[in-house]
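Read through the structure below, which is laid out as C-alpha cells, and then see the notes.
Of the protein chains in this complex, one is absent; all others appear in place.
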Amino acid sequence: MREITLSQAVNEALAEEMRRDPTTFIIGEDVAEAGTPFKVLSGLVEEFGTARVVDTPIAEPGFMGIAVGAAMTGARPIVDLMFGDFIFLIMDQLCNQAAKTHYMSGGRLSVPLVLRTNMGATRRSAAQHSQSLHALVAHIPGLKVAMPSSAYEAKGLMKTAIRENNPVVIFEDKLMYNDKAPVPEEEYLIPFGVANVLREGTDITLIGTSSMVQVCQKAAEILAAENISAEVIDPRTIVPLDEEGLLKSARKTSRVIVVDEGHQSYGVTAEIASRINEKAFYYLDAPVLRMGAMDVPIPFSPALEDITVPTPEGVAANARKLMSGEMIHAA
Amino acid sequence: MREITLSQAVNEALAEEMRRDPTTFIIGEDVAEAGTPFKVLSGLVEEFGTARVVDTPIAEPGFMGIAVGAAMTGARPIVDLMFGDFIFLIMDQLCNQAAKTHYMSGGRLSVPLVLRTNMGATRRSAAQHSQSLHALVAHIPGLKVAMPSSAYEAKGLMKTAIRENNPVVIFEDKLMYNDKAPVPEEEYLIPFGVANVLREGTDITLIGTSSMVQVCQKAAEILAAENISAEVIDPRTIVPLDEEGLLKSARKTSRVIVVDEGHQSYGVTAEIASRINEKAFYYLDAPVLRMGAMDVPIPFSPALEDITVPTPEGVAANARKLMSGEMIHAA
Amino acid sequence: MSPAKNTKTNSEEYLRMYTQMVRIRTFEDNANQLYLTAKMPGLTHMYSGEEAVAVGICEALTDDDKITSTHRGHGHCVAKGANFKQMFCELLGKEEGYCRGKGGSMHIADQSHGNLGANAIVGGSMGIATGAAFTAKLLGKDDVTVCFFGDGATAQGLMYEVMNMAALWNLPVIYACENNGYSEYTRTEEIAAGSITARAEAFGIEAHQVDGQDVLAVNTLAQKLVARARNGEGPFFIELMTYRYHGHHVGDINREYYRTKDEEKHWKEERDPITLFSAWLTKEGIATSEELDAISAGVKDDAKTAVEYALAAKYPDISEVDMHVYAPTDPASLTVGG
Partner (left out) sequence: MSPAKNTKTNSEEYLRMYTQMVRIRTFEDNANQLYLTAKMPGLTHMYSGEEAVAVGICEALTDDDKITSTHRGHGHCVAKGANFKQMFCELLGKEEGYCRGKGGSMHIADQSHGNLGANAIVGGSMGIATGAAFTAKLLGKDDVTVCFFGDGATAQGLMYEVMNMAALWNLPVIYACENNGYSEYTRTEEIAAGSITARAEAFGIEAHQVDGQDVLAVNTLAQKLVARARNGEGPFFIELMTYRYHGHHVGDINREYYRTKDEEKHWKEERDPITLFSAWLTKEGIATSEELDAISAGVKDDAKTAVEYALAAKYPDISEVDMHVYAPTDPASLTVGG
C-alpha cells in the first residue's frame, strides 16, 4: 500500500469531504495561500477557492463564534486552530455555545462543526505552544474528541468528524505531521468510539493516545525482547470512549498502563484508569498505572523538555514493575 | 460560637486581608455599590473605596488580563468572576499567562492573584450558569484550586489564598451563600493541601468537595442508622491535593466513594479515584466509586436538573452496594 | 413620529406592529407575575419598555432572516413570531416548550422563525449572528441576520473581532445595540469610554443611532438597512436608545441605589413606546382607541390561556435528561460513498 504523511492524509480527507459536501468550508489563520504554517492545507485553496478556504484575522474567539453560527444555519465549518494552546481563547464559544446548543434547544438546533487543532511537546516551542489540552474538552458534554495516532487514523477519523452532526475536536500531534503510514487509495472512514488493538498480548495492556500509541508500540517491542507480552490499544476517540474494548483487554491481561501526553493530574489517564479500576477491579493483579506529561508548564530548554513526556523506556520500566509485583510493596 | 453565612465569611476574609495589605484590590463586574448580584461584597466599597473595589465593564478576559499584569508588578488582585461558567472566557489569561509566568520566567516574575468564582447547579439557571468547572483549572500546572465546603472553610481558605504568591482559584458554591456555620471571631487561616476529616468511620470513606461534603455528611447519617460507619473527608484544596490524608483513610476503611459536582467524565473524581486505586490498591476491598454530575449540559427544567447531581440518598445507595459486595458481580 | 410609508395603505402593518408590542408587554407582565407568585423556576430578565426595538426591527425581517438574542430575550422571541404557549411552557420548564424545557428563559430559541436563541453569555451570540450571515453568503442565500445585544455587551472583545471580519467580508449582518442605559446595576457611561457608534465606524461599518422608543423610526431605518444588507452592502450597526422598566432581573426590586424613581417615571410616562405609538395611530386615524383596547384585551386573553395551559402542562420525562446531548448522525452517511 502507498505510504503518505499524516499531513497529506489530513489534506486528502479534507479535500474528499469538501468535494462531497458543498456546505463544508475551512476557516482559520493563514489557511489559504499559506496552507497553514505546517503546510497541512497546501493546495486546498487552489481547488476550493477563497470562499471555502477562508483566511481570518488573528481572532480565534471571533472565527470560532462565526463557525458556530454557520454550523447552526446549514453550513459545516472546519475550524483550523493553529496551535492547540489557543483553545484557551475559544473555550467560551466551544464549551458554552457549540457544546450546549443542541441540548439547550431541546434538540432543535445542532452544531455540526470540526475543530482541527494540534498537541504535542518536544518541539522546543515552550509553554504556550506545546500543550496537549484534550482532557479539557473531553470533560465537556456535547463535544466529541478524536486523537489520531497515525496518517491512516488521521484520515479516517477526520472524514467521520466532518460528517458528524456534532462539534468534534480533533487533536493532531504536530510532531507527527511528517510521519508516513500506509493509507489506502480507496475511501474509508473510521467510526468513533471503537478502540483499535494494534498489537495483541497477554501479560499487560498498554493504552496510548495519539503519539503515545507509538510510544506504547515501542515499549511493547522492548518488552517482547524480555518475554513480556504487551497488548497495545488506541482508543482513537476519548469521547465517545470505547469502554468495553478497553475493559476486555484489561480483563484479559489484568495489568494496565495508560499513557497520554496531556498533564497527568486531572487528565485523560485518570478517567481511563478509574473506569478500568471501577469496572474490571476484580480482574486486576495490580493497580492501573498512569503516565501523563509532568505537571509542569512545558519548559523551553531541550535539557528539560525531553523529560516531561512519557518515553518507551519509561513505559517499559513501569511495565516491568507491574509484572514483578513491585507495586504491591509500593501500595 | 457565633454563626455566620458563607457570604459573610467571605466578606470578612476579604475585609481583613484588605486591611492587612494595601496592595490588595478587588476587580470585577458590579463589585462596588452593588456588592455583586450575590451581595457577597456588600460594604467593602464603603470601607475601601472605588480605587480598591473596582467595577469593570463586562469584559472578563480584559479584567482578568489586567489582574495578571497588576499581580506581576506588585499588587494583589482579587478577581471576582460572577459565574464560574465565565471561566471559559478567561482561560487564556488564566492558563496561558497567570499559570505559566512564574515558570516561564525561571522564577523571576510571579502572579499572586486570587480568582473568586462559583459553581453549583439546581438553581434553575440552565446550562450556562450552573457549571462546576474546577476540574479544568486543576489540570493546569501553576494554578492552585480551593473548594470551601462551609462558611468556616470559605473564610480560612480565602485568607490563605490572598496571601499565596501564586494564582489561586476559589470556587464557592452559589447555593451555599446563605448557609450558616460556626466561625470564630478570632483570626484563623486554613492551610492548603491538608484534608479535613469531618467524621471518623471505619467501614467506608466518603470523599466530597464543596457542597458534596454536606451530601456525604448526610449520607453518612443515613448509613449510621444502618450501622455502616462512614468516614467523611473534605480535601479542601484539589491542587495541592492531600494525597496522604486521603490514602490513610482509604487504607483504613478499604472502601471509597468520591463525590464531586463537576461532570463525572474526565473530572475531579477520576483523579482522586485513580490516585487511591494506584496507591492503596492492595488495601481496597472494592473499586473506588465515583459520583460526579451527569455528563449532560445542566438542563433548566426542575424536573430534569435535580437528577443531574449526586444526592445523599444516591451516595448512601452506592455505599450499601460497596458494603454488600455487589460490585464484585458488576465488575 | 414619522411614518415609513403611506399611512393609509400600510395600516395593517402598523396595527401588526402595535399588536406585537402589546404582546411583548403582556407576555412580560405575565412572566413577572409568575415569578412573583413563585410559579416560575429561576430568574428572568424583563424586556418591558424596549418593545419598539424588537418589533421595529423584526417587522423588517422575513421568517428566513435570522436573529440572535440575549438574556433579555422574550421580546425578540415574540417579535420574531413565537407563540405564547410554547414560550410559557419553556419558561416553566415544560416538555412542550420551545426547547422542551431544557433551555428556559435564557436560552429560548425558535428555529421555525429564524430565532437562533437567547444567550446567557453577554455578547456570546455575536459570533453566532455573524456566522449565520456567513452561511448566507457561502450558500448564496439572501437572508439577513440581526444580532441583538445590550450596551453592556459592547465591552466584550468578541464584538470587535466579528465586526472586523463582517466588514472585511461584507457580511449581511446588522448589529443592533439596545442601549438601555444600564448593564446590571451600572450606568453605561461608567463602562463605555468614547462613542459606541464610532467603534463600529472605525471598522468601516456604517453606524446609526436611533430613538428606540419610536417604533416607526426604528422600523424605517431597519427596512432600509435590511434591504441594503440583503443587497450585499452590509454589515451595519444600529445603536437604539431605550430603557428597561423593571430591574435588571425580576428579583432586582430595590434599585434606587443605582437609578432614581424619577428617572423610571420619566421614561414610563413620557417615553413609553406603546403609548407613543397608540397616540400616533389614533391621531393618524388608523385606529380608534377602542380598537386598540380591543387588541390589548385579545392579547391579554391569549396570554391568560397560554399561562394556564403552561401551568398545567407536563414536565419532560426524566428519561429526557440525557437526550439531546449529541445530535444523531445518520449511520448511512458514515459509510463509504455515504
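Residue numbering begins at 1 within each chain, and the chains themselves are lettered A, B and C in the order written.
To be clear about the criterion, contacts are C-beta pairs under 8 Å (C-beta built on N, C-alpha and C of every residue); 3 or more make two chains touch, one makes a residue touch a chain.
Only a predicted model underlies this, so the values are computations on that prediction, with no experimental measurement involved.
Considering the whole complex, the hidden chain is in touch with A, B, C.
For the chain missing from the display, the contacting residue among A:59, A:212 or A:315 is A:59, taking the whole complex into account. One of B:33, B:164 or B:221 touches the chain omitted from the figure, and that residue is B:164.
Residue-wise, the contact with the chain that is not shown comes from B:72, picked out of B:31, B:72 or B:246. When the omitted chain is restored, the residue from C:158, C:210, C:286 or C:325 that touches it is C:158. In the full complex, chain B makes contact with the omitted chain through residues 23, 25, 51-52, 56-57, 59, 61-75, 77, 92-93, 96-97, 101-112, 141-142, 144, 160, 163-166, 186-189, 191. What chain A contributes to its contact with the hidden chain is residues 29-30, 33-34, 37, 55-59, 61-62, 85-86, 89, 123-129, 294-297, 299-304, 307-308. Residues of chain C in contact with the chain left out of this view: 155-161, 163-164, 167-168, 190-195, 198-199, 201-205.
Quick note on the criterion: only the chains that are shown with their structure count from here on.
Interface comparison, B-C versus A-C: the higher count of C-beta contacts falls to A-C. In whole angstrom, the spacing between the mean C-alpha positions of chain A and chain B is 29. Here the spacing of chain A and chain C, counted between their Cα centres, is 40 Å. Among all residues of chain B, those that touch two or more other chains are 85-86, 89, 126-128, 294-297, 299-300. For chain C, the set of residues that touch two or more other chains comprises 99-103, 107, 119, 121, 124, 157, 325.
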